[in-house]
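Below is a slice of the complex: some chains, not all, each in place.
Chain IDs A and B follow the sequence of writing; residue 1 opens each chain.
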Amino acid sequence: MDKKEIIKSRLLELEKLQPELYGKDFLLTWENSLDNLKAIMAVAEILQSLHWEKKPFRIFDYGLAVSIFRDNSTRTRFSFASAVNALGLALAELDEVKSQIAHGETVRETANMISFLTEVIGIRDDMYPGEGHSYMLEVAEAVNDGFQNRVLAQRPMILNLQSDLDHPTQCLADLLKLKSYFGDLNQLKGKKIAMSWAYSPSYGKPLSVPQGIINLMSRFGMEVVLAYPEGYDLLPETVNSAQAFAEQSGGSFRITHSMTDAFTDADVVYPKSWAPMTVMQERTRLLKEGNLQALQALEKQCLAENARHQDWECTEEMMKLTRNGNALYEHCLPADISGVSCPKGEVAKSVFERYRIHTYQEAGYKPFVIAAMIFLSKIKNPLSHLKSLNTLEQ
Amino acid sequence: MDKKEIIKSRLLELEKLQPELYGKDFLLTWENSLDNLKAIMAVAEILQSLHWEKKPFRIFDYGLAVSIFRDNSTRTRFSFASAVNALGLALAELDEVKSQIAHGETVRETANMISFLTEVIGIRDDMYPGEGHSYMLEVAEAVNDGFQNRVLAQRPMILNLQSDLDHPTQCLADLLKLKSYFGDLNQLKGKKIAMSWAYSPSYGKPLSVPQGIINLMSRFGMEVVLAYPEGYDLLPETVNSAQAFAEQSGGSFRITHSMTDAFTDADVVYPKSWAPMTVMQERTRLLKEGNLQALQALEKQCLAENARHQDWECTEEMMKLTRNGNALYEHCLPADISGVSCPKGEVAKSVFERYRIHTYQEAGYKPFVIAAMIFLSKIKNPLSHLKSLNTLEQ
């Protein structure tokens, strides 16, 4: 489909949906209706296609987009920067080292102080189980308070750029890739996706991607298999909700401790490393205590434990197990590629290379997912607005 | 008053004023005529109301706003970022660690090199008595030189975002809060404001806020009482000028070493910690010498001295002394709140909580004060320009 046709088709999709995103934050896919998720995807594709057609889609005359990154980021940082720029906002990064946030200020106060002309606050806080999502809720509550008390002329939308629970902008980009690859969301019904742990020589990778994937793909009738070595559990509530979603959608969800089992006949594989939940929790506890010695011991022990599972690699042999030997490989990037970024990692070089462009395109949806989330939170009549943008002469 | 009425009323105020701000820097309130200050406040309220009415007030097609922060800042940084964005400029922060400024370059050279397409340079340099203001003058001189010699097509305005002497954007925001709270600048005549030192477990807080407050409020006929424990003196010239302003305006100014004295029958209280001038001077000397050992000793001694004055706290008991027990509490934020940000601080939790929204609104004027200062320095006919903005259809 060329871009003009995509716009036409997605506008038709949007007509049938009843999203309730106006004035809302976006924190977790699993708090959102299917219509909300489908609307975000449709709008993301429309905005992306407008970009390819060189039609601007600015919606703000001025205003700030604030980003708060409590973990390093390149991809998500640039996706957010691109999205807010295209919508007409200037990016202002709240650097908590530069700022006074760590010196006894309340979150409530700071959240209001940075929001006088702010339309959106994007937050990445993914390292500490039990912390990231609740921090986002706290910021949301703070700007509610400021808006209701007429401190703020507008209530900034809070946007989850990766929390301890979910990574919705990434997972919706992953899902958009599936939509485009298989032609249609309906095509996903009955397709098997293997969300699998994979070996990496690193330590402390967040759980938000696997948690997000099992809770998102399970809503579209997919057969979701979560695979990991014993001990690398996700947060139990996210596993429970994935189970429930699978039942609702007519798909399925199960956990296995065999990568082979997960890959067999899979239509999609998503092999990615993460730290065991218990390690992340212990790490959080030790960080708060400031117990550096114990932290180093934990890292050493964790890396040793990881090293016992070096066979959890997405090799050519593993790929041969998948449906017709050519399942789609997904990754949120950067992948740990064996022999490229590390001696032994998540994926074999030849496998990654074969799917490389697919993973780039997958990532390419992210700026537009972010833009769509903001767009739908800020524009009361998105359909008519998008139609008018599309007919604009350049 | 709703926002439309505020615009109408402030345009009328502006008609009666003869500000001389076009092409000027803004460094100290006390260098400026009353008309200048009133015009800044009126324009700030108009711009704020335009923002609430969702009417843009961009004045630049392109150009940079450079900020130079020689001290950490969240609030002022975001206020400046918001203001310049709304006016149409892109923010470029001169990070003196990243840049080469510290390595033997002259200020003159750097000031010109960052100014080829720059409309405003905002500077925060508040830590060293005798340094901040003179640095701003040096930068102003440098861009004068560049502009006169046709190095620069436009002369960037220099804007004081906090110096060793004054913090004009903060103090004018504080004054705007009083204007709005009491209904009118004329209502301030005869009202008592207690600018009082308060205990904080921190060290090295700048003097610019108390110095700015006593020199600004004294110009509007207020009874200004400056209170602090013996030894916590401000810079003598700022005390002298406050005295003179009080005499001119028909208000009064006096110093007391009793917080009780200051609070009794006060209409407004501004309890805030600062370091003694002599400590700041000694600290500057030792920093220049690189004498880290003496610096640590000074900090220790200073904190011990502070700790002797833990009773300088804005408690409920202290508030009861004020006019009808309900003086307006002001603070530049973040406040050191007892039991919240520190075990014992400047203000009791319940007092702060009661005035919290007031302090947020007080801070909310700052972006618009900054925008008004730039606006009045750049727009030759502010009144007609604002009238045309206001009648713009969205």
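Definition applied: a contact is a pair of C-beta atoms (placed from the backbone, for glycine too) under 8 Å apart; a residue touches a chain by one contact, two chains touch by 3 or more.
Because the structure is a prediction, the values reported are computed rather than measured.
The complex is a homo-oligomer: 2 chains are shown here, and the full assembly described by the structure file contains 3 identical copies.
Basically, only the chains that are shown with their structure count from here on.
The centroid of the Cα atoms in chain A and the matching centroid in chain B are 41 Å apart.
The part of chain A that touches chain B in the complex is made up of residues 61-64, 66, 90, 92, 94, 98-101, 103-106, 109-110, 112-114, 116-118, 146, 149-153. Of all the residues in chain B, the ones that touch chain A in their complex are 51-52, 56, 58, 72-75, 77-79, 81-82, 85-86, 88, 90-91, 333-334, 336, 340-342, 357, 360-361, 363-364, 366-367.
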